[in-house]
Each structure stands twice: as structure tokens, then as C-alpha cells.
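Structure, as C-alpha cells:
Heads up, one of the protein chains got dropped from this complex, but the rest are sitting where they should.
Coming up: chain A.
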């Protein structure tokens, strides 16, 4: 069946069996192989993309369900020479080893920082009605859907905290 997908601002007509997941459409039909297949069951987060501003597991949604939805993949989040602060922070803090989970980590963290900016609490937030501060425990909890089998977790947490601080500094400077 035919579906029009909007990926990183560009539209693509995809003709695929209804069984095709968004993940497989990205990788096998559109050649966007930055999004990785890990477990293919929503347990590892390697396939995380951003759909209408929200992080999702692309392995657990069908491509045919996603027409009209704005999808952002790692290919849409910066490039060599023009990295996002988060990508730059992952490089500087060595937030990976093999790198396989990294696109999912970056997409997930990008949307996670938006969730924090919107005031969404997490289960480790003491006061559900107050503002959440981005402690190490908050980052670990909010990123628990992204596994790193090389266990680069401490550096991933440092990178995310660094990027969040820089973004906050930039925001203050702009104001």
C-alpha cells in the first residue's frame, strides 16, 4: 500500500506491505540507515525517532500509520561541521563506545530535553507539581528506554547535562 511519509521535512511516497514498520521503511525503503534496529521489540531504544515532536520507538509503529506525521531522524538533527550542542557534547564527553545506540540516544535526549522544558515530571521527581531539575537521577530515569550495551552511561549522562546547561546559558544570553 502507498503511504506518504514526511521525513526531516521532505515527503516520500513509499509503496510497502502494511506489515512494514516505520523503522524498516526508513532503512530499507528510504536508505536512511542512521536509525538502528536493535531488539525490534521496543526494549532497547536504538530505533528512536521523533514524531510530531515526540520520541517514539520506530520498530513498534507501522509506516502506513504515519502519513501526515512529521518524522525527524538522526539525519535531520545536524551534520558533520554543524553539530547540535547535544551531538557536540556526546563527542566531547565520549558518550559512546561502539556507537550503535548513539542515534537513538541523540533523538531520545533531544525530545527528552523538550519534555523537561515543558515541565513534564518523571517518576523520580519529588514534587509532581513543581519544576523538575535535571539531576543525574532524572537523566538516568528519563533515558531508561535507551540501552547502551557498551555501558557508556556515565558519559551519556554527562553529555546530556552539559548540552542542557549550554542550551540554558544560550537562552539566558538571548534574553
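The working rule: contacts are C-beta pairs under 8 Å (C-beta built on N, C-alpha and C of every residue); 3 or more make two chains touch, one makes a residue touch a chain; residues count from 1.
The rule is simple: contacts and distances are computed from a predicted model.
Q: Which one, "1,2-phenylacetyl-CoA epoxidase subunit A", "4-hydroxybenzoyl-CoA reductase subunit beta", "NADH-quinone oxidoreductase subunit N" or "Phenylacetate-CoA oxygenase", is the UniProt name for the chain you do not see?
A: Per the UniProt record, the undisplayed chain of the complex is "4-hydroxybenzoyl-CoA reductase subunit beta".
Q: Check each of A:5, A:26 or A:64 against the chain that is not shown and name the one that touches it.
A: A:64
Q: Touching the hidden chain in the complete assembly: which of A:1, A:117, A:150 or A:168 does that?
A: Candidates A:1, A:117, A:150 or A:168; residue touching the omitted chain: A:1.
Q: Mind pulling the chain A residues that touch the left-out chain?
A: 1, 17-19, 21, 40-42, 45, 48, 54-57, 60-62, 64-65, 108, 111-112, 115, 118-123, 128-129, 140-146
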